[in-house]
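Just one protein chain is left out here, and the rest sit where they should.
What follows is chain A.
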Amino acid sequence: MISNNMSIFLIFISAMMVNNILLIRFIGLCSFFGVSNRMETSIGMGMAVIFVMVIASIVSWLVYHHILVPFHLEFLRTATFILTIASLVQLEEMVIRKNSPNLYRAMGIYLPLITTNCAILAVAFLNIDYNLSFFKSIIYSLGVSLGYTLAIVMFAGIRERIELSPVPKSFKGYPIAFITASLMSLAFLGFKGLFGL
């Protein structure tokens, strides 16, 4: 369990490796299988997730602690976070489109996709559940998103290699991808107990 008393380093490692959001928690799997066909797209998705997740957790933390808690409306957090994250991604898209067309072209289609990515919402919730302070919640979301990128990039690399291999016909495509993902997940279980986490 992560708590606010833990050091920044431990929170970061726990978020990125020990409790990897894709391979240990199994959150955000739709994009994990959807956009991991090619290395390029998975890197694009990973970068967009890092960007959106950090900003979304900053804003959702502020909204929760400075709007919901004072009014005793903690039970509204699901609806509020969905609203917050959706508007936030819209805003980000506009700002990026105006200020940096190259970045917009690179992230382009991934930004709207991320609006409905459960990993983003999960991190916003986990920040609250773990009672993390503002600064530590940023570190935590950075760790989670880097873990997401790490997992999806590795997965894309393996899938690109599998494309070239003589896979039995009944295993072609998603079945072999699922098997690969489960083996990767087993490998990540090896991090359990690292630094006593």
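Criterion: a residue touches a chain if its C-beta (ideal position, glycine included) is under 8 Å from a C-beta of that chain, and two chains touch if they have at least 3 such contacts; residues count from 1.
Basically, contacts and distances are computed from a predicted model.
Visitor: Out of "Ion-translocating oxidoreductase complex subunit B", "ABC transporter permease subunit", "Sulfur carrier protein MoaD" or "Cell division ATP-binding protein FtsE", which one is the UniProt protein name for the chain not included here?
Guide: The record names the chain that does not appear here as "Ion-translocating oxidoreductase complex subunit B".
Visitor: Kindly state which of the options A:8, A:79 or A:194 is in contact with the chain not pictured.
Guide: Checking the options A:8, A:79 or A:194, the one contacting the hidden chain is A:79.
Visitor: Thinking of the whole complex, not just what is shown, which of A:8, A:30 or A:67 touches the missing chain?
Guide: Result: among the candidates, A:67 touches the missing chain.
Visitor: Would you mind spotting which of A:90, A:131 or A:182 touches the chain that isn't drawn?
Guide: Spelled out, the listed residue whose C-beta touches the missing chain is A:90.
Visitor: For chain A, which residues touch the unseen chain?
Guide: 63, 67-68, 71-73, 76, 79-80, 83-84, 87, 90-91, 94-95, 97-99, 101, 105, 164-166
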